[in-house]
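One structure is given below, encoded as C-alpha cells.
What you see is the complex with one protein chain gone and the rest in place.
Presenting subunit A:
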C-alpha cells in the first residue's frame, strides 16, 4: 500500500520534472571556453569557408560556436539574449542598427576591450561611433550602383557614358523602352531595404536626413514613382527586395538595375556594366554604406579570460591579411585603403566600386538614433508613391 503510493508519487514527480526541464533547457548553452559568434549570414553553413575561417581564429584552449541569423532577426535575438544573460561574445550587427543597439545597452566599448581601431575609413566607421565612443569595427562595405545591360543599351542606341544626371538617365530609360525592352528594376520593398535603395536618389537631390520632408524627397519620390507609372519599372517594385530586382534584371529584358556591389561577380558573368548612380543635376550621388559592425555584446557575468580571448578573435578577423580575407568572404570592399587597393589589383571587377564606397555615407552618421524614425517615414512615403495608380 505504502509502496504503491510512493511509486505513484514518483511518477507524478518525474512527469513534472520532464515538463520543468523542457522549460529550462533553453538557457544553458554556455561554457567557459566557448566563444559565441553571431552573424547575419545564414547562407554560410557549417561547411562554408567562412565558418572555417572564423573558427581558425579561436585562441588556444577556446572554441568558437558560430550561429547565422537572418539579418532582420539578429538584433531582436540579441536583445532577448542580453536580457537573459546568455548573449554571444561577438555579434555582427548591421550598420544602421548600431545606434539602436547602443541605446538599448546591447553592445560595449570596443577600444576598451583592446581592439585596435586605427587606420579604418571614417565614413565606414561613423555609424559605430556614438557620443565619441566606438562600439564596433566595420571591416568593409558594399555599395549601390546602376548596372546596365550593354546589349539592350546598344540596341536602343544609348551610350552609358552619356548618363550624367537624372535627365539624361530618364532619356536613356525612355530610349530603352522605346526600343522594345523594359526600363529599370530596383527594390522598393517596405522597410530598411527599400530605404537603402531610395537614399542615393534622396541624397542625389541634395536631401538631408535631418529634414526628410523636403523638395529633395518629393523630387526623388517623383523620379522613382514616375518610372512605375510610365511602365518603365515593374509594378512589383513596391514588394520587390534586392534579389527579386536582380532576378528580374537577369532575365535580360531590362536596360538598368539599381543593385549592390555584391552582384559584381554575377554581373561580370553576364557581361553587364555598371555606372555610379547619378545625382539630380550631375555628379555622383552618395550611396549609403552597407556592412556589419563586429561588436562585443553586453555580458551579465564578467569573465576576464573569456573577454581577452574574445578580443583576440576580433583582432584575428581584421588584422593584416585577414582583413582582406574577411572582406573577400562577404564580397565587400575593405574599410582600409591599402587593403582595398590590393583587392582591386587582384580582381578588376572592383575598380568601378572604389569611388562610390569612398564617397558613401553612413545612414545614421548624421542623425544617430533618429534614423529609425526617419527611415520609417521615408519607407511609408516611398510605399505611397510607388502605389500611385
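FYI, a contact is a pair of C-beta atoms (placed from the backbone, for glycine too) under 8 Å apart; a residue touches a chain by one contact, two chains touch by 3 or more; residues count from 1.
Note that in this section contacts and distances are computed from a predicted model.
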| item | value |
| --- | --- |
| Which of "Carbon-monoxide dehydrogenase medium subunit", "Stage V sporulation protein AD", "Serine/threonine protein kinase" or "ABC transporter permease subunit" matches, in UniProt, the chain that is not displayed | "ABC transporter permease subunit" |
| Residue of A:49, A:122, A:215 or A:387 in touch with the missing chain, whole complex considered | A:387 |
| Contact footprint on subunit A, counting only the chain that is left out | 1, 4-5, 8-9, 11-12, 15-16, 18-20, 23, 72-73, 75-76, 79, 82-83, 96-97, 100, 103-106, 189-192, 234-236, 238-239, 372-373, 375-376, 379-380, 383-384, 387, 389 |
